[in-house]
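Take this structure first; my questions come after.
The complex appears here without one of its protein chains, the remainder shown in place.
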Amino acid sequence: MATTYLEAIREGLFEEMDRDPNVFLLGEDIGIYGGAFKVTAGMLDRYGPRRIVDTPISESAIVGAAIGASFMGLRPVAEMQFADFISCGFDQIVNFAAKCRYRWNAPAPMVVRAPCGGGIHGGPYHSQQNEAWFAHTPGLKVVLPATARDAKGLIKSAVRDNDPVIFFEHKALYRRVKEDLPQGDYTVPLGKANIHREGRHLSVITYSAMVHVADEAASIVAKEGLSVEVIDLRTLTPLDEDTILASVRKTSKAIVFHEATLTGGFGGEIAARITEKAFEYLDGPVMRLAAPDTPVPFSPTLEEAYLPNVDKLVAKIRQLAAY
Amino acid sequence: MATTYLEAIREGLFEEMDRDPNVFLLGEDIGIYGGAFKVTAGMLDRYGPRRIVDTPISESAIVGAAIGASFMGLRPVAEMQFADFISCGFDQIVNFAAKCRYRWNAPAPMVVRAPCGGGIHGGPYHSQQNEAWFAHTPGLKVVLPATARDAKGLIKSAVRDNDPVIFFEHKALYRRVKEDLPQGDYTVPLGKANIHREGRHLSVITYSAMVHVADEAASIVAKEGLSVEVIDLRTLTPLDEDTILASVRKTSKAIVFHEATLTGGFGGEIAARITEKAFEYLDGPVMRLAAPDTPVPFSPTLEEAYLPNVDKLVAKIRQLAAY
Amino acid sequence: MAAVKLEALTRHDASQSPEADLARKALTYMTMMREVEERIERRLYRQGKVLGGVYVGRGQEAIPVGAGLAARPDDVLFPSHRDLALYLMRGVTPGQIFAQYMGRVGGLTRGRDGNMHMGDLSKGLVAIISAMAASVPVAAGAAMALKYQGRDQIVMVFFGDGATSRGDWHEGINLAAVQKAPLVLFCNNNQYAYSTPLDKQMACANVADRAPGYGIPAEIVDGNDPLAIYEAGRRGADHARMGLGPYLIECKTFRMTGHSAHDPADYVPKQLFEEWSQQCPIVRLEKRMIEEGWATSQEIAQLHERIRLETDQAIEWAEQSPYPDPSTLELDVYETKG
Partner (left out) sequence: MAAVKLEALTRHDASQSPEADLARKALTYMTMMREVEERIERRLYRQGKVLGGVYVGRGQEAIPVGAGLAARPDDVLFPSHRDLALYLMRGVTPGQIFAQYMGRVGGLTRGRDGNMHMGDLSKGLVAIISAMAASVPVAAGAAMALKYQGRDQIVMVFFGDGATSRGDWHEGINLAAVQKAPLVLFCNNNQYAYSTPLDKQMACANVADRAPGYGIPAEIVDGNDPLAIYEAGRRGADHARMGLGPYLIECKTFRMTGHSAHDPADYVPKQLFEEWSQQCPIVRLEKRMIEEGWATSQEIAQLHERIRLETDQAIEWAEQSPYPDPSTLELDVYETKG
């Protein structure tokens, strides 16, 4: 029976909570309500209020408390109701959690789950894709699964990881993406990209919801004889540079593709690394496709114009292929 | 008489406060104490507590209050005692200030001043260079002067600008950099890079304190016959792409250079743009030099190893020149 | 004849009193808010014409209305997400509100943002952002600016019980208190924040218990009585306008809906809904108005009818408002696109 992306995360959390009594969840409305998106539905019944902690509306306290609990040997999984509110707990994440191992050898093994991304008519405050802030903060790991299989395998790895992990779940994938999951206890390692689709002529390097857009675009241009490889990064830190470079060395052309806004997005990092480390292999400029530099607009006409999509990517692929 | 970078900022603020009665300052210890770095020394005497507002320790309230005051027609200049604490007011900056014009046509003309950068033995919490977070946030302008002349001209432009500006002052430059300033009321426009030093063989694209490091490195390799052009971006948003591309089209080789940590830094953005838009002109990979992906360490031996410096840049220049 | 005449006169006098006038205004705006939100939540949302989150203030209309009546027209308002009436009172039309919810250019944000995320500085209305309580420091700054400018306007800011847990709430009030900024704070204590009941939000009995920690006065009022809220609001506004600093008003009420349109609120004990349904601020005010002779039931029925008609027309107007042109997407991020 196919499992959705959302159910996959829930399963992963259930399994980790069963496996390790130190794992607990905290966040707003995660108990009786099961979370704004119902990811934690059923958890309170199973584990009780000791391990499923409903908190006041205070993102900084949620993150801070997770750090403090991690110091005491627990494995907190904190939920931000939307990734947009993670900026309310920003200082705790980038200054407390990220730096404590480096400074005084006090690891903070914890996960901050953050439902991100647009396409749900959420407007400027329920659609953000703000992973780049965290990928620029040494000490944090940044994870963004694209598939149900990875969502489960990565959340389990994140919970077991001994460093703070920001885990971005794409809201538009929660119920739209599903697949049969492997049986039993499996994990997907942090720091390993997935070759989502093999190809020979051009690499699209992407992550999160855009993996599916890239796959569709690849199918379309395949009919024109263009073989596109789709790399799903899965984690931005650690970054699987080897897989990126191997792909580009093979195809000689690369498009970096993400839903976050263009300027200062993580795509720049990837494009820069490709250029620096695979320059001789390049048969054309590394191109980027991303959202324009605006807040995420609410109205359907504007949001559609804002979000990267199959058409825009197909056009970009054709442009680079023709270079 | 030569004016320091710090005095230049102070002069700029004095002039803008004299010019426009709507300009006022708020922040911690900016009044009788004149600010942690004495940038606002003398202001309280001249303008009184109405226009020089000492606040409680609450960065989020400082930024929020600046936004609210700007809505009422004032021109607030908020001081963060250190750029490291800007993360405590992060949500107000990236979600309130940055988006209000776009959302409902309510501009927030305000400046957030933030003393940044390392080299003063400040350790992880008094040395950060975190401009990339803001340069990835549409709606904000990000300014980082490198010289006394620019510091004055840019702070004046920032105060007059009708959008929220994050103004990063480099602490290591405050008293170290000085020059004779132009007489009278001058401004330096936001969005215009400066060709700090002309050259033919290779472009170093940089900003803030690293401009001086680049200039020194350029002087050293000049003796080897290598002519290096140093571009001082001055503002990251708006970004002066034209000046960058014109330089690279001329020299065909580029190093992007900043003090912030490498991964996810704004250097990736610049490198990506160069590669995408000047690919045919490139005679070598665009390279980057930046701090390693760690917190800023305290101990002199570690901080010295951490900070980009002349030696490291000279080595990089030679490497790229030899490509 | 004489007796009848006298009675009519008495009635007339009562209905002409300032209190009657206030009550009629309160009833009008509460009813308008109820009607507009009913259409949004129960019709347009279910028809798929309204996208995104829908948060209504059913049963809590007395708060924005009582407060709004206490404000001077030039005072500056920071509504929260259940304060629709404040917009109506400042002359935003129901049509603009429907257009806003439907993402049309006729809305206050021209489709850039949705639902209650709207403002209009020319009307003294500042738009919330989603982050709860983020308005409080901003309102503090607006109030500081009014004082700076020597104006005698004040600022009113609105928030829920849950919002008081946020650091911004604390920092904003503290700054305003230290600065003696003219700020009146209205807490809509509807006893829930999404699914979270008060006892998981705070360990004190009242939000008002926090006021001494900022050295500011506070009072607790019946959140379903617009006239009581008006009175408290006047006290608060006078306090602030006299330069005495912030003033906190806690309005005890109940959220008669789920958190938003998609939330069935199974977590709320049914009994609470039943109890509080007896306290509907509209029904209560109507009853009182008839008792006091401030209006007849016929007049009230006419009011409802008029508002229904206006609302019908407003929806028509909004539905004719176009969606924004995609080519405008990148405008107005900065003053000049840069």
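When the chains are written out, they are named A, B and C in that same order, and each has its own residue count from 1.
Keep this in mind: a contact is a pair of C-beta atoms (placed from the backbone, for glycine too) under 8 Å apart; a residue touches a chain by one contact, two chains touch by 3 or more.
Being a predicted model, the structure only gives us computed values, none of them experimental.
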Residue among A:G31, A:G139, A:G199 or A:P308 touching the omitted chain: A:G139
Option from B:G12, B:P107 or B:P124 whose C-beta touches the chain left out: B:P124
Positions on subunit C where the hidden chain makes contact: 165-171, 174-175, 177-178, 180, 199-205, 209-216, 245
Absent-chain interface as seen on subunit A, which is shown: 24, 50-51, 53, 55-56, 58, 60-74, 76, 91-92, 95-96, 99-107, 138-139, 141, 161-163, 191, 238
In subunit B, positions touching the absent partner: 28-29, 31-33, 36, 54-58, 60-61, 82, 84-85, 87-88, 121-126, 292-295, 297-302, 304-306
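Criterion: only the chains that are shown with their structure count from here on.
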Separation of subunit A from subunit C, taking each centre as the mean of its C-alpha atoms, in whole Å: 38
Subunit C residues counted as touching two or more neighbouring chains: 109, 112-113, 117, 129-131, 167-168, 333
Residues of subunit A touching at least two other chains: 84-85, 87-88, 124-125, 293-295, 297
